[in-house]
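So that we are looking at the same thing, I have put the structure below in structure tokens.
Only one protein chain is missing; all other protein chains are in place.
Chain nomenclature is as follows: A and B, assigned in order of appearance, with residue numbering initiated at 1 for each chain independently.
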Amino acid sequence: MEIISRHQLLTISIIYQIGTTIIFGFAAGAGRDSWLAVLISTFFGTAVVWIYTRITHFNPGLTYIECYPAQFGKVLGTPIAWMHPLLFLYISGRIVADIKNLVPTTILPGTPPWVILLFFMLVISYGLYSGIEVMGKLTEIILPIILLIYLLEVILIFSSGVVHFDNLAPLLDKGWGRIWEVVWPLGIIQSFGESLALALVWTSMNERKSVGRTMIISSLFAGVFISFTDALAVSVFGEEIFKRATYPMYALIQAISVSDFITQLDATGVIYFCFMAFLKTYIYLFATIRSLQKLTYSKSSRIYIFPVVIIALFLGLTMAPNVVEHIAVVQKVIPYNPIYLSLMFVFPILLFVVSWIRNKISTATS
Amino acid sequence: MRKQLTIFLSLSVFMYMITGCWSRIELNDIAIVTAASLDLVDDQKIQLGVQVMKTKMTKGTAGKGDSSEDTTLIFSEQGDSVMDAYRKIQKKIPRNLIFSHNRIVIIGEKLARSGITPIIEFFSRYRDVRGNSYLLTTKGKAYDLLNVGPNFEKFSAEEIREEQKARVIDSATIRDFAFRLLELGIEPITSQLQIIPAGEKATEPSSSEKKNKNNELALALVGVAVYRKDRLVGWMNAQEAETLLWLRNKMKDSVITVMIPEENKLFGKLSVQLMKSKATIKSKIENDQVQFQVHLEMTGDLFENTTKLSTNSSNNLHTVQRLFEDEVEKRVRLTIQKSKKKFKTDIIGFGSKVHRQNNKVWNEKYADRWDEEFSNIKVNVTTKFTIIGTGRINDSLIWEEKEMKK
Partner (left out) sequence: MRDYIWPWQSNVMLKHPWALPILFLILSVILSFVTWSRSKHAPQGQGQEQQQQPHDMQQEQREGNSQESMDTSENEELKTML
């Protein structure tokens, strides 16, 4: 069993939760109040993540997946538990499709997408083979670099003189309606419901007690980070262009032009995104193979790497013929899709309540 | 041993694949577009002209810095849309056109009057284009402006861009233009570019002289083109355009001259270079009429004084300051009047100020019909002018001379 330290878990989850949201303009439907929508989503999302951590706390030694059969009984719990790896596989296919749409549009127009994705998946397979410990060390090193690059970009944007903070006023221009539309359910699912996949990493951590605290810190940090990026994008572009841009963060980097000397930094944005997507895909696939290992009682998870990666690649390549449909699925279908809602909210809450009651009973009878 | 061998072999194979060379375009396969011009020609076709940098890979650096040789080439083609024309030009050139270093986009008058949304569309969607290029409008055909040779820089597009950055006149990049187009309550403008002779004015040079002294023509920003939504409605001259800069707080520096009239025995002219200018616009809605209070605060240095006013006494400075305040107020009022009555478009952004400050009333009443409502607004302008310094001498030379004659 690999062990990761508390700091490694923090870095993994920060990068994971910031994820691919900033590229696509999280909560863009809320217009100039998107930063507020993000903060509200963070508030609720942190509560959801806390519920996930409490579940593992009430079932010590078990991974999240094993809690379902344990608490609900084998007949009911096992199918529910099996839905999780399927969901993770589907979501990782979605991220692969995201990359398939982003990289050819922006920096590598002529390269066929399957080549880009093939190499991407090869690296991920190697990462899966090496285990979560290696990934923890990797993110420990890379998170400061990513934050540094981000800070540099922010400084350069401010020095380009394109920021107009009065674009953010008036606040709540069109009322709270827009904000609530974005927060529930899409806002909470997008970064915080997806932290469910991290639940399978928590048992690898050496200090079981501080999982909750670590996850709360990382959720709050990621939320503030995304909110700040959204606010910056609105102040540079204004509300209308922000809503219309396909990749707002990428356009933000394009706007950097400091004394005509520092311009054309597009590639850094794409590298940024690629690494975030890499880690997210890695965590989802890791969650998948770990769940598979636990559900089939295998000795090691390595035999599942090859089939899972191939399936994810296949899903990503065939998922959407163009960007428009892909984004339409996110906005129209996913918020109302029963899988997301049940696996991320309904079942965890039930599990939480049941575990809590059982915990109380067992401590009461001792 | 076997393990190390397999690693070594696979590394050497993979090394070739990660160099990112699949869809490479080498430097001598690209043609960098530095300026683009768009015109509407007969039967609704768009003529796209591009100014392309000539990069010769032979000869070395000696051939490039030569001033008599042109470093740019001009191409143009007509097409049904911008992309269509772009593709047709591509057929004429052996290299790929790259728009990422495009500095300016010039639009001809006919195209501007019929709406430039299609142009903005192309420049917002296409892959390489950045929103940093400046938009310019011109009377007549835009294509003619590309032919003027550069005076200071290597190509004329760079010169124009430097002029725009000096912010003598209000300017708009494509991003700014799109922002103002979509935002309710403020209308877009661009700078106006014309060819004028660099030396003296107007006596018609003979045509042969024009051809020989081609480099004495300069491209100059002579004013501002006013747009309503995306159609051109009129022009404003340079002085009025300057006041636009003041009102939008974008001024870098500027010069104002006032004249003391001849009846006064201290007659002459005073010129001040403005260093800082700040405008605050407050909106107030009273009885269904929108009122604005515009307050301008300016500071400047006095650099030229041909009156007999001694600049050494502070009383005189107060008089001079009041003179400038009146002048500034007059100019601002004139600009606002012109945009209200003549153009009926809110290029200063009064509407967006109402939006920001009283957004409920804006959303209910004015958002949809600000165009009509704008002509009925009342604006009150107050200014405060401070002269900080008077240059390197503190008293008038003329005054001294007069003293000595006695």
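Convention: contacts are C-beta pairs under 8 Å (C-beta built on N, C-alpha and C of every residue); 3 or more make two chains touch, one makes a residue touch a chain.
These figures come from a predicted structure and were not determined experimentally.
The chain not displayed here makes contact, within the full complex, with A. Only one of A:Leu9, A:Ile23, A:Ile55 or A:Leu87 touches the chain withheld from this view, namely A:Leu87.
From the options A:Ile51, A:Ala70, A:Leu172 or A:Leu265, the residue with contact to the unseen chain in the full assembly is A:Ala70. Contacts to the hidden chain, counted on subunit A, fall at residues 1-3, 59-62, 66, 69-70, 74, 78-83, 86-87, 90, 93, 208, 295-297, 299-300, 315, 318-321, 325-326, 328-329, 332-333, 336-339, 359, 362-363, 365-366.
Just so it is clear, only the chains that are shown with their structure count from here on.
Averaged Cα coordinates give subunit A a centre that lies 43 Å from the centre of subunit B. Subunit A meets subunit B in the complex at residues 105-106, 108-111, 115, 119, 162, 166, 169-170, 173-174, 237-241, 251, 254-255, 257, 263-264. Residue ranges on subunit B touching subunit A, taken from their complex, read 17-18, 20, 22-23, 100, 127, 130-132, 175, 178-179, 182-183, 355-357, 359, 363.
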